[in-house]
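One protein chain omitted, others in place.
Per-chain residue numbering starts at 1, and chain names A, B and C are given in the order in which the chains are listed.
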Amino acid sequence: MLSIGVDIGGTKIAAGVVDENGRIIAGAKRRTPAQDPELLEQAVADAVRELREQHPVVAIGIGAAGFVDADRRTVVFAANLAWRDRALADHVEALVGLPVVVENDANAAGWAEFRFGPAAEADTMLMMTVGTGLGGAIVLDGQLVRGAGGFAGEIAHMTAVPDGQWCGCGNRGCLEQYTSGTAMVRSARAAAATGDPLLEPLLAAAGGDANGIDGPLITRMAREGDPGAQRHLTEIGDWLGRGAASISALLDPEIIVIGGGVSAAGDLLLDPARAGYARTLTARTHRTVAPFAQASMGNEAGMIGAADLARHR
Amino acid sequence: MLSIGVDIGGTKIAAGVVDENGRIIAGAKRRTPAQDPELLEQAVADAVRELREQHPVVAIGIGAAGFVDADRRTVVFAANLAWRDRALADHVEALVGLPVVVENDANAAGWAEFRFGPAAEADTMLMMTVGTGLGGAIVLDGQLVRGAGGFAGEIAHMTAVPDGQWCGCGNRGCLEQYTSGTAMVRSARAAAATGDPLLEPLLAAAGGDANGIDGPLITRMAREGDPGAQRHLTEIGDWLGRGAASISALLDPEIIVIGGGVSAAGDLLLDPARAGYARTLTARTHRTVAPFAQASMGNEAGMIGAADLARHR
Amino acid sequence: MLSIGVDIGGTKIAAGVVDENGRIIAGAKRRTPAQDPELLEQAVADAVRELREQHPVVAIGIGAAGFVDADRRTVVFAANLAWRDRALADHVEALVGLPVVVENDANAAGWAEFRFGPAAEADTMLMMTVGTGLGGAIVLDGQLVRGAGGFAGEIAHMTAVPDGQWCGCGNRGCLEQYTSGTAMVRSARAAAATGDPLLEPLLAAAGGDANGIDGPLITRMAREGDPGAQRHLTEIGDWLGRGAASISALLDPEIIVIGGGVSAAGDLLLDPARAGYARTLTARTHRTVAPFAQASMGNEAGMIGAADLARHR
Partner (left out) sequence: MLSIGVDIGGTKIAAGVVDENGRIIAGAKRRTPAQDPELLEQAVADAVRELREQHPVVAIGIGAAGFVDADRRTVVFAANLAWRDRALADHVEALVGLPVVVENDANAAGWAEFRFGPAAEADTMLMMTVGTGLGGAIVLDGQLVRGAGGFAGEIAHMTAVPDGQWCGCGNRGCLEQYTSGTAMVRSARAAAATGDPLLEPLLAAAGGDANGIDGPLITRMAREGDPGAQRHLTEIGDWLGRGAASISALLDPEIIVIGGGVSAAGDLLLDPARAGYARTLTARTHRTVAPFAQASMGNEAGMIGAADLARHR
C-alpha cells in the first residue's frame, strides 16, 4: 500500500511515493509559489498527478511549516507562506480525488524517525530538531501528540531563562534562543567580536569578520578539533539536554531523537546534551535515563513521515 | 458497575465504593502502617473486605504518592512510605481476589477532575495541584499520560529558573520551588523577617513571629483583602501561569485545572495564573487560550479517580 | 572664578561659562565635525575663544561620550566619534592656552547633580541616567570614581540576568537591556505585537503599528493614566531599583539620583524603582534606605559638571 508524501518548503515542493517500510520509490519536484495559495495547491496536485501515473497510491500526506489544526486539514498560520486559515486538505482533495492529511513539518519528520528511524522500537519518543530554529515532535504510546488546537510540540517556546533573550514570538527566554543554529552562531560571533582568544581560529577561518562565522563553519572546525568551535556546540548541546530534562519531567520519553542540520555534528552536540540531561533530570537515580540518538532519516524525513501519517488513521 | 478507590496517605488509608458517575456510595478508613509494607497491604485488604460486604465491586484502584511503574502494578519509590520496588498490585490482588491497579495519587486525582470535574467535557487536560508541593497530571486525547517508566507528569521538576533555588530532588530552580504552598510561605516569611512594611499585618496575625506565617493564614488574610498576603498568592500564581505556558507550548491542553490546598484561594491564585499564562504563552494571538478552572472534586478526588481508573482498561 | 564646560554631542558642541554656583552665564554652540578629530578640536577652541572674549575663565572641562583615561586627558574610545586614543586635552590646551580636563559625559552630568542638584548635601552618591541607554556616575566621599583605567561607572554592563538578553557589548544580560528607554520600548512593542489587550490604547495611539511605539509616547500615556504604558515604566523602574540595590551592597550610597530622558516620567519611574530597591536591598532593617531623587540639572548637567570638574583638582 503506497502513499505520497509532500514536503512544502519555502522555495520548493518535494513529493515522493513512499512504501510501508518508509522507502521512497519515486519523486517529483516543483517550485513553491509562496505568495499564492491557489497556485501552490495546483503545484502540489500537479506533482501528485505525475507520481500517480506510475504508482497506485491510497492517500496524500502534506508536511508544512506552520500551525496546522488538530483535524489535520487546515493551515492556521504559516510564517513563510501566504496562508491564514487555509483549508489546504479540502482544496488538494478536490484537485486530486484522494484523501489528504496535512501535518506540521516537524511532526511529520518526527513521525518518520519514530516509525523507521532510531525510535522504531519505542512507544514514546521526544524528537528535537536543531536547525536554524528548534522544532519538536512528541509521540506518546504510539500516537503523535497534536494538542487541543494542533499547537503541541512547540518546544522552541518553552521558557528556558526567565527574562532572557527576546524571541520573535514575543516572549523572553524561549528555549530556541539558547539551543538552535541561530543561537550558536550568535554566541560565537559575539565572542569573536569581543576578542576572545579561543575564537581566533574560527574568526580567521571566517576571513577576520565575525559576521562570517556560520553554523557549517563551526561544525566543520569543531570536527577538526578546534576548541573554540567545540565550545559553542557544547553550549547549545548543554541547553538541549537541559530542555530535554524539563520535557522528560513532564512526559518521561523512552528515547530522545536529535535531528536537524546542526545534528550533523553528531556526538559533538549529543554528548553535551547527554551530560546536561543527566545533570538536570529529576529522580535520575530511580529511573532509566533515556538515550539520545541521532536522527537517521535525513532531509526526506518530512516527506516520508507525511506519507506514513496519511496511511494511518 | 461499582469499583473501590483507595487513597493511601501518610497517616490514614481511605477507601470508598465509587459508582460510574464518580459518586462515593460507602467508605471505610484505616490507619497507615507506614513502616511495614505487608501490614499496609493487609490494612488495604481489610478495608476492601469491609466495603465488599455491602457492595458488589469489580475492581480496585489504589492511589499512592510515589513513582508507580508504567504497568500500574509496582511502586518503584515512595518518599513517605517504606516502599522500594514493591509489587503492590500483585500483593493486594492475592489478598482480595479482584483486579487491582495502582496509580500515582496526583494522576488519580487528575483523572477524577477529567472525568467528573471541570474538565469533563475536554479531551485534553493539564492538572496542576498546588499543595505543600506541586503535583501534576496530564490527559491527552482521553488517555492519562504515564510515560515510558511511569514518571510522567512531574511538573514540579521542570526547571523554572536556571541556577535557581535548590530542590530536594537534587536540581536547582525546579518549578515547585516557585509555585507551591512551601514556596509561598517561604517567600512571605522572608519578606516579613526583613521588615517589609507590607507584611506587617500578616506578621502581626502570626503573633509577631515570621515563622508563624503559614499557608492557611496567607489565604485567609488574602481573602480579607490584605495586600501583603495577596502579593504572595499573586507571586506563586504568576509562576503557576508561566509554568503552564511552558507546558502548553509542548502539549496544547484544552483546559488547565488547578487543585490542591492552595487552590482554595480561588481567583486570588487563578487570576494571576491566568495573567502569567497569557503573558508568556507562545503564539497567543493565533490560538485559543486555555481556560483555568478550579478543581471541584475535593479531597476525595484521589479515591474517585483511582476507582474510575480501575474500571477503565 | 569662572570656568568653561563643553559638552560634545554627536551633532553639536555646546559650550558655556559656568560660575561657582553652577550657573551658566554665557553660551556658544558649534556643529560637531564627527569624522575629523582635528576639526572637532578646532571647533571646541573656537567656541572657547568666543566665550573668553567676554568672560575671564581659569579652566576648560570637556564632557564626551566614551571612555576617558584615568588622567582625564585622553579619549580611549568613543562609539560615535572618530576617536581612538586621542590626546584631546593636550590638543585643546595647545589651541586655547588654558588647563583642560576631559571627562566621560555621564560622569560630568553626575558631578553637576552632586554639586548643585539633589545630592548637593551628600558625600556619597549613585547617579543612574536612564536615556536610550543607561549611564552611571559614582561619587564616594566627595570624589568622582574613575577607576584604574577610567572605566568605572559603567553600571549598564553589570550582569542583571545570567544568560539574559544579548547586549551590544558582547555580553548577555547586561542591566541596560532591562532598564533603559530601549528596553522599555522593546518590551512594549513586543507586548503590543502579540495582541496583549492592555497594550491596545498604546498601539492605537501609535497608529496601529507596534513599531510606532516610542519612549515619549509611553511616558505621555503613562502620565495620562494608561495602565499599559504604566506597566512598562514600572517594569524598567523595578529593574532600576534592583540594579541600585546590587550597587548599594557594594557602595552604600547616601542618595540615588535618577536622570536621563526617561526620568521625565518622575514617580511613574521612581516609585517602582524605590519598591524594587527596598525589596532587594540587603540588611534593610539595619540601615538607612537611600532615597531616590530625580535629577534637576537638565540637559545642561554635562556642561555644568565638566566646568566644575575643571576647577576642582
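Here is the rule we go by: contacts are C-beta pairs under 8 Å (C-beta built on N, C-alpha and C of every residue); 3 or more make two chains touch, one makes a residue touch a chain.
This is a predicted model, so every value here is computed, not measured.
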item	value
Touching residue (missing chain; options C:153, C:181, C:237 or C:259)	C:153
Option touching the unshown chain, where C:3, C:74, C:124 or C:234 are the choices	C:124
Omitted-chain contact residue, chosen from A:186, A:220, A:284 or A:312	A:284
Per the touch definition above, residue among C:93, C:214 or C:254 touching the missing chain	C:254
Where the missing chain touches chain A, by residue	162-163, 191, 194-196, 278-279, 284-285
Positions on chain B where the hidden chain makes contact	161-166, 169-173, 178, 186, 190-191, 193-194
Missing-partner contacts on chain C, residue numbers	67, 76-77, 122-124, 136, 138, 140-141, 143, 145-162, 169-171, 174, 242, 245-254, 280, 282-284, 286-288, 290
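Here, only the chains that are shown with their structure count from here on.
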item	value
Chains touching both chain A and chain B	C
Superposing rotation of chain B relative to chain C, computed on C-alpha atoms, to nearest 5°	180
Centre-to-centre distance between chain C and chain B (centres being mean Cα positions), rounded to whole Å	51
Whole-Å gap separating chain A and chain C, where each centre is the average of the chain's CA atoms	46
In chain C, residues with contacts to at least two other chains	162-163, 191, 194
